[in-house]
Structure formats: C-alpha cells, structure tokens
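Okay, structure first, notes after.
Here the complex is missing one protein chain, while the rest keep their positions.
Letters A, B and C mark the chains in the order given here, with residues in each chain numbered from 1 onward.
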Amino acid sequence: MTTSRFTRRGVLKTGAVAGAGVALPTIFTAGSASAFTNEPKGDTVTFGFNVPQSGPYADEGLDELRAQKLAVEHINGEGDGGMLNTFSSKALDGTGLLGKKVTYVTGDTQTKSDAARASAKSMIEKDGVIMINGGSSSGVAIAVQGLCQEAGIIFMAGLTHSNDTTGKDRKKHGFRHFFNAYMSGAALAPVLAKAYGTDRKAYHLTADYTWGWTQEESIKAATEAVGWQTVKTVRTPVGAGDFSSYLTPVLNSGADVLVLNHYGRDMINSITQAVQFGLRDKVVNGKQFEIVVPLYSELMAEGAGEAIKGVYGSMNWNWQLDNPGTKAFVKSFGEKYGRPPSNSAQTCYVQTLLYADAVARAGSFNPCAVIEALEDFDFDGMGNGPTFYRGADHQCFKDVLVMKGKENPTNQFDILEIVELTPRAQVEYAPDHPMFAGGTLGECNPGD
Amino acid sequence: MLGLNRKDTTFFLIVIALTLFTPFLMQPFGETSPLAQFNGGYPDLMAKVAIFGIFAIGFNILFGLTGYLSFGHAAFLGVGSYAAVWMFKLLTLNVFPAVILAVIMSGLLALLIGWISLRRSGIYFSILTLAMAEMAYRLAYSVLTPLTNGETGLQVRPTDPRILDGPGAADYPNLFGLELSRSWRLEIGDHLFTFNVGYYFCAAFAILAFYISLRIFRSPFGLMLRAVKANQQRMNYTGLNPKPYTLAAFVISGMYAGLAGGLMAAMDPLAGAERMQWTVGGEVVIMTILGGAGTLMGPVLGAGTIKYLENIFSKINENVLHDWFSFLPDGLENAVVWILSRFTGEGWALTLGLVFMLVVAFLPGGLVEGGQRIARLLRRRGGKGEGGAGGGEETAHTSPSTPPAAE
Amino acid sequence: MDQIILQFINGLDKGSAYALIALGLTLIFGTLGVVNFAHGTLFMLGAFCAVVMQRILTLSAITIDPTQKDFLGRPLEVKTPYVELWFGHDIGQLLIDWAVPLSLLLAIPFMALVGWVMERGIIKHFYKRPHADQILVTFGLAIVIQEIVKQIFGANPIPVPAPKAFSGSLDFGVLLGFDPNVIVYPYWRLVYFLFSSVILAAVFAFLRYTTFGMVVRAGMADRETVGILGINIDKRFTIMFAIAAIVAGVAGAMYAPINSPNYHMGMDFLVLSFVVVVVGGMGSLPGAVLAGYLLGILESFASMNVIKDALPGIDQIIIYLTAIVVLLLRPRGLLGKRGVMED
Partner (left out) sequence: MGILEVKNVNKSFGGLHALKDVNLSVRENTVHAIIGPNGAGKSTLLNVLVGKLIPDTGSVMFDGKSVLGRKPYEINQMGISRVFQTPEIFGDLTVLENVLIPCFAHRDGVFRMHAFETVEREAAMIEMAERILEDVNMADKRHAHAAALSRGDKRRLEMAMCLVQEPKLLLLDEPTAGMARANTNSTIDLLKEIHEKRAITMVIIEHDMHVVFSLAQRITVLAQGTPIVEDTPENIKGNPKVREAYLGTAEV
C-alpha cells in the first residue's frame, strides 16, 4: 500500500467532482487527473473496433475488421502503407501516432443498439480506447455516437446510411464518412429517370424501422422530383423472411417499379422473392417492370446471387473505381486477404486513417483538438475523389456511385458494375435541410 | 438480524461483503500481467452482473419456486427501461423516480400478462409468454416508435423538458447530483481497482433484491409457491387456489425484471427494443438454470458467470490465443489456436450452448449443485474440510425449520 | 376479390411450410412426449443440405487463364465444375441447375442420421424428465447446432436458386377469367405447395396404412398400453424421430430458393412452429396441418394493405395474437385431444 496512488476517471463534469471529492475520506483525494478521457499515458494508444461479430451482419463485420486491422498496420508502418501513399495529407509517416504504437481491441455489436452500447462501454472503461470505429447499422451508429459524446471519446462511424446519423441525431463527437439515404436518392433518381423514363409509378416496400423510413422518404422525394409517382409505400416487418404476402399485390397496383428499402437479410430475401414472382418479366403500363434497391452492398449482392442482375442501386465506394487511392487499398487488402474489400471495409479503413491523421495534424489526442482538425477538412486520395468533412454536421461529401447488378459476371467478385459516378455537387444539401433538421451537434466534451 | 435466523444472517452478510468487494474480487490480476485479459472489475461489467443478478433473482422467484417457465420476461425488462428513460426525459435525470416508475410499470404489465398467461400451465404457459414478449418486441421496434424510438432506442436529448431539473442540474443520470458514471480508481502496485457510483447504486438494489428474495424463500408465501411446483392437485384439495400465488410470484418477478431494466437505463440512458426480444428472456432462463434454479445464490452466480464469459470470453480472439500458445511449436500452436478459437471470441455462443446443455443434462441443480458435490467430495476426502461456497446454500434450498441435510 | 384470392393462395403456400415444420414437431411430441426446441434447427439444416448439394455439384477444377485478369490484375483462375468435365457442359449445367431438388437425395439420409444421433445421444435421456428440461436441453442444442453452421458457412445468407424451369410465375388470374397480371404466383412456390402436400399425404398414409404407423398411432393414444404389449417402442421412437427430422429437413431443403439459407433461420421458425403446434393442438397431427394453413392464411390477410392501413402493425403480431386467443378460448387447440396437457 505504500506506493498507492489514487486517480479518478470517468468523471463527466468537473464541477461536481470537487464537491464529492471533499466529502470522501482522505484517501480518495483526487490525484493527477487526466486531461481528457482515456488519455494515452504509455507507449501505446488503443483504438476500439466495434463491429457485428455475431448476428446477421457478422460477415460484414468481419470484412470491416479486416480493413481496420490493415489500417492499424499501415499507421504503424507495417505492410505496404496502402492509402497512406495516396492520401493528400502527409501528417502520418508510418511511425505510429504521436510516437505511440497503435493497438486495438474489438467488440461485438450484434447489430443491436443495446449490445453495441454495452460493448462500446466496456471498451471505453476496460480497455481505455480513445476512438471507436465500425458498425453496420444506423441504430447502432446513433446509439454508440451518443455514448461517445457522453464519455468524451471520438466515434468514427462505419456503415450507417440513415439521414438521422448526421441529421437529427448528429453529435459533436460523431463523424460519418459513409453516404446517406438523401445522397442515394439524389444520385439514383437522375440515373433511374434516364434508364426507365420519367413517367414511372413506384411501389415501395420498406423495412419497418428508422433507417427504412428515412430511405423511403429520401427516395420518394428524389424520384418524385424527376416526375415519378409513388403508388404505395408498405412497411414490412424486419426479418420477415417470407415477403410473398407483400409482393403479391404489387403487380396489380398499377406500379411499374418496385423499390426495396431493405438491407441485409431482408433485402436478400425480398429481391430473390420479387424476382421469383416474375416481376421483372412483366410489362405494366406498357413498360418493362423494374426493381430498384437504393442501398447496395457487396455481401448482399453476393447473397442475392442471380436476382440482382440489372438492378440499380447506390454505393459509397466500390473496388472497381479507377483512382490511385482505390488501387492502393485494393492491392494491399487483396494481397492480404485474397478478396477485394467491400464498401463497408473501405469506409472503416478510411475513417481509421482520417482519425489518426487528425490526431497527427492536431498534435494531440484531446478529442476537442481532434474534432477541430476533422471539421471542414478537405482531402483526397482516399478512393472517393476530393472529399469534404463538413463541420456543420460531420458528414462527408464526395461522389456517389450508382451501381447495377452485372449481367455476365466473369468471376465471383465481379457482380456489380459502376453505372455512374454522381459528382459531389449533385448530392450536396444544406445542413438544415428538412430531412436533416432538428439536430444539434452539442459541445465538445473532453471528459475528465 | 432483519428477521433472519443466524445462519441466514451469516449468509446474507457474506453476500453483502461479496457485493461490496466485487471491484477487488473481479480484478484479481495486475495490469501488466498476461492474465489482465481476465480482469472483469470495470464498472460496466460489474453493474451488468448486479443488474442481471437482480433479473435472475426475480426470475427465480417464479421459475425456481413455482416451476412456471416464462420465456417472456424480457418484455418487463424492456418496459422498465422505457419507463425509466421517459422519466429522465420528462421529469429529472435523478434516478430514483425513474427506477420507481420502472418497477410500477413493469408490475402493471406483469399483472396483465400474468393474468392472461397463468390461465394455462406447462408448455402452454411458456408459449403464451413467448408470444406476448415477441409481440411486445415487434411493436416496440416498429409501430410504437413514437414511444420507443424503435431501432435506435429511446434516449435522452438536450431538448427534453425535464421539468424537475433546474438549469444547473447534471446532464447525466445521477443520484441527487452524484453522477452514476463517476468512478474512483485505486492503484496498488500493479493492480488497478475501480469504484463506480453506478455499480454501488445497482449493488445496493441487488442486495435489497436478494434480501427480499431470501425473505420470500423463508416465508409461508414461499412455501406455498414451492407447493405449487410440487403438486397443484394437492394444493387445490387443500383449499388453496394456486392462481393468486402464482400470479403474485409472476408480478413480483416482473417487477424485479422492471427494476433491472430501470437500472440498465440508469447506467446507460438508452433503451433499445432488442432487450425485449425473447432471446433475452431465454438468456435469463439460461442464467438461472446454469446457476441453480430454486436456490438463493444460483441465479446470481449464473448471471455473473454468463455476463463475465460474454464480456471476457468473447474478447479472446485469435491474436490473444496466439500470444498464449506461442511457446508451442508452430504447427501445434496453429492447431491449438484453431481449435480454441472455435469456442472463444465470436464462437463463445457455442461454448455457452454446450455448457448449458451439459448443465441441464448432468447438473440439473446448476453450479450450486456442482459446488455442493465438490464440497461433499472434499469433505469425504479430507475428513472435515471447508464447506466452500456451496455450504451456506445447502440450507438455503430447504426450509429454515429443517436442519442441513444429514451427511 | 382478386386480392382475396391472391392472399388466399399465398396463405396456403406460406401455410404449407408452417404445416410441414409443425407436423414433425407434433410427431415428436405425440409419440415421444418430447418438446423439441431444436426442431427449427432441423429445418435450417435441411436448407443447408441444398447449399451443400450446390457446393458438391460446383466442385471445380481450377485452370489459369492468362487472357483474363482477376481483381488484382493477376491471371484469372477459371473454375470448371467437375460435373461439367465428366458429363459434358449441358448435362453438367442441368445438374447444377437442379441442385435443390437433387439435394433431397442428400437431405433424406443426412437428416435421418441427424435424427438418429439426436435421439440416441440426447433426447432419449429426457423422456422421463419434465417438459421444462426438454425445452432447455433442446434450446441449448439449437444454439450449438446454429453456431456450428455459422462457423462453417458464415452468417451471410447463401443464394440457392430454383431450377430455371421453375423461374417466373404462373398467371393464375387468366385461368380464372381475370385480366392478365392480376393474380400471378411463382412456379417454385406452387411446386413447394404441391411438394408439401405430397409429404403430408405420405406421412399420413404411412401412419394409417402401415403396421408401424398403427403402432405409433396407438402409442400416441396410449403410450403405456403399447409398452405393455411388449412392442419394442424404443426402436420405433428412434425411427419416428428420424422421420420427423427428415420431414423438417426436406421442408427446409425445398425452401432454400425462397428464403436463402442462413444459420439463424431455425430460430426464426422456431417460435412460429410452436405457435402453430399449440394452435393446432399439442399432439394432433391434423391439427398441426390445419393450424399451419390457417395461420399462413391469416398472416397473408393481415398483410393486405387495407387491413394494414386500418390496424398498423397487425401483420407483425397476428400470429401471436391468434395463438393467445386460441389458447385462452380453446386451450387444447383447434383439434387437440381432450386432456392432453390441457391445463
């Protein structure tokens, strides 16, 4: 006991501490306080990778984890450096971060907001992480983002597509590189209008939860803006498995386009079954019936197999893009893991590097300094072309990819093709756009 | 003391001591020790153990005593959380009103669900509770979003009215100003111990919950509940209507679940619909059985074991395993790591399933029975050895008017 | 009108899957008196039989084609399935195309084996234990099987298409005198409906017209007497369990094109199949089938837009709501025998 030293941690408001400290027995006097939550004191700094390792998105989580590990290697100067070679900011030199080696811990979100919060909490409290990255659903992103704000660490969101993440639930400590439902709509609608004409009637099947609703709202608004009509929007239970009873009325509703606002397993089942219903073989209103899946992912495309051939959707990034950043990343990822990275892997990789770069530029791990470095940051070379991290809502703005299921794939990874690279200007919006209104970032919170 | 006999008083004091010293007990390894991985003494996990301990103690009052197997208790957990968060949003971030409303709301829901479900018994009862919980979950996830905020979960926002909180009030759940998330850390040499307000808050409730459960076990009411399990026919022909007893047990266990839900919200003010899913209800079943249904200490042990495994086991990924077995020759190391990694990290659910099956098959009395068997074995070996943890428990099962089973 | 006909067909089709799962569950409960929470998992294993069959048929020889490049710009490894090499391209493609129906050849022996192992290894030790213990041990088993499948096949659903001959849909409405495109239904789902009817008929015929079936039915009615008659009931129990596993397995294999197999689908069907059995009446085979179709139809009707608009969310809870109402009004289920776990 002679060498005992007492510190406090996890205190969220300094004001309250002093009073409580006095009230306690003298052995509990406050010692040398950290400047902020989980300030790295040794020769390492720990990142937390919170991804789904069980549940329906486990494979997506696995791919995110691969990318995150790769990012850590590159920051520490192992491997070929990946996008660090093409990144416009040169603050990272492959010697770790501010002289510290980067290590990481992993957690399982189970794609449930409860479980994700719990695992994030344990990473913050037990493992002392300074930043959390990952996830594959908006519910999880919003829940963890809130927690990070309270705890005073940075959250670099993984795959989250709901408008709310940087809309009404935006947080000072949360940053999203991934695109969102509004951008999907803005990018898709012109392409759809070009491909299918402006006189179309759409029928929406929407997963009955927040992300589904924001996507439905966004796609509906964007397609109606190019002249489409919306015949009907129907909410389907999450995890329904069998969508037949929702698909049967579609053909007779007068609609000639089916929009599936589903993701993951729901999307795989709904599109497979829609194709089985022969919808795409039909001619309605004198036009070929079409299916649209606004949000694509490689794993979903893989899971849906043949069914996605010729189906339009949007993506944040794809490994087939022709730019140096993409090429460098696909090379180091592909050589290490034997497969091209998914777009959720790319967003996690880039987010991890962006965080590290912000720390390096700020010269500090203090979240307030890091936030300042990330806000309104312009960069390039990360695979998406020139990108802008908007300070007003912490949303990244970059080109959006419109994809189509490939008709004649040549190999197992060649299932989607890029139809159009929608320029950034076309998907930009004001921070107080009605679909995003009602949120405030709040204040930067360094913790204790 | 407190209406307990001497033996129970000792038992209760031991439980209190264990609860108070959990920050030490769950943190046995130094920070730089290679076994630091197995330390579980951080606030979130300790509070989880206390909270799920409460949940399981309550569930045990229903299942352990009356034998009614409910798969729907997750619904009460969820309602407790929602009620608590609504209190945070509308009234104050002080946790007391929240916890009280959580208990009341879950009690009311339990009264309703229990009144319907208890018209049946056996598997029908299980299916009914399952159906109710699944309904509650699905509604909370989608249609009831205005009340529950659906997938994202209900959370506290700066714009909430919080009419009882003045302008200077704390921004996080607090106990009359003392924030639950606050911790003190004590470093002794290489060891680091964390004392968290929230944990002790939950622990106080856990002790209270345990005390009430102890009193119920020892009471005529507890005796009646055990009679329900033993023989409903005889109970009827003894002039007793089993229904009100079971319903009371159901409501009490529902309130326990609501308390657990309220505390969960207090520790982390976000209530997600997933905690109403029937698999969460299944988890508390697993906890209770694993620890030992119908015993006092069993549910707490089960809850602690599962929460610990979930948090610690699931973090043992392949890298960690490679570190441990690096002393082996390469081929062997890879083989060992490959096999073990099937059961750790993301494969921990497999371990849980296996352990659970083995316990149900070979150790119906759960860990408590296991402890007793070992204690008995030791006693037989070494003449008069220590009773171990199971010692106090042995009498806990039977009535206090009974001396310990003759050895 | 057309909507009602359409949802009715849809309900029958949905119900056929429910009926098949519930049938196996009831067989096990009726003869063995065991409440099997792992039954949904057997369905899932069946679906993975289709995946395995597809993988077997597409086992490929690898050749390097320097004219094509893979995603890293290396020469592409071209895979040619052995069946194409052995039987020629056309027959090989046909075999691969018919992987799902062919998988029944795999599913039947495999599921029989699984059933046998499960019954001999675990279930038989639980005949005398309380129902709660049976529920718990099979619940644990379900978790274990599911996790093993996940470790082998991953968490992502695996597409298993139906044979091309059955792609597209039948325009039912035209046959009934409606306009085209009013009532259409996919061929494969119609095949599934017929298939399940055949299986149901086969099981009922088996129980009615074979000595074995007679003994089993007698056993369902009165287990003790049959035991006293000196009939080796043990062996028959094992066979019954295997049959129930096969029924669940083939139901799952044929369902693979409709619902891409994933490790979790067993749990998704578990709750549902129990609800079906309970509504039909624990231990009643016709009850299980009837309840399967009934719940399928109710679910379909509940998801009609008119009804959904009037009662939001009703389609999500209709099954559970029905179960609660039936259990309260008619505790022994629609066709349940008097006195079988009635209280």
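Quick note on the criterion: a residue touches a chain if its C-beta (ideal position, glycine included) is under 8 Å from a C-beta of that chain, and two chains touch if they have at least 3 such contacts.
Since this is a predicted model, take the numbers as computed values, not measurements.
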item: Chains in view that touch the one left out, judged over the entire complex; value: B
item: Candidates B:T10, B:S33, B:T159 or B:S219 - the one touching the absent chain; value: B:S219
item: Chain not shown: contacting residue from B:A248, B:L263 or B:V285; value: B:A248
item: Contacts of chain B with the absent chain, listed as residue ranges; value: 3-5, 212, 215-216, 218-224, 226-227, 229-231, 233-241, 244-245, 248, 252, 398-403
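What we mean here is this: only the chains that are shown with their structure count from here on.
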item: Higher-contact pair (C-beta pairs counted), B-C versus A-C; value: A-C
item: CA centroid of chain A to CA centroid of chain B, Å; value: 34
item: Where chain A and chain C are represented by their mean Cα positions, the distance between them in whole Å; value: 36
item: For chain B, residues that touch 2 or more chains besides their own; value: 138, 142-143, 349
item: Junction residues of chain C - those touching two or more other chains; value: 312-313, 316
item: Contact footprint of chain B on chain C as seen in their complex; value: 35, 122, 125, 130-133, 135-137, 139-144, 146-148, 151, 267, 271, 274-275, 278, 282, 312-313, 316-317, 320-321, 323-324, 327-328, 331, 341, 343
item: Chain A partner contacts - residues on chain B that touch it in the complex; value: 39, 42-45, 48, 138, 141-143, 145, 149-153, 155, 158, 170-172, 177-179, 181-189, 194, 196, 268, 270, 272, 274-275, 311, 314-315, 317, 345-346, 349
item: Touching residues on chain A, where the partner in the complex is chain B; value: 1, 3-13, 16-17, 20, 24, 28, 53-54, 58, 105-108, 112-115, 117-118, 121-122, 125-126, 137-139, 142-143, 146-147, 150-151, 164, 169, 208-211, 235, 237-238, 440, 442
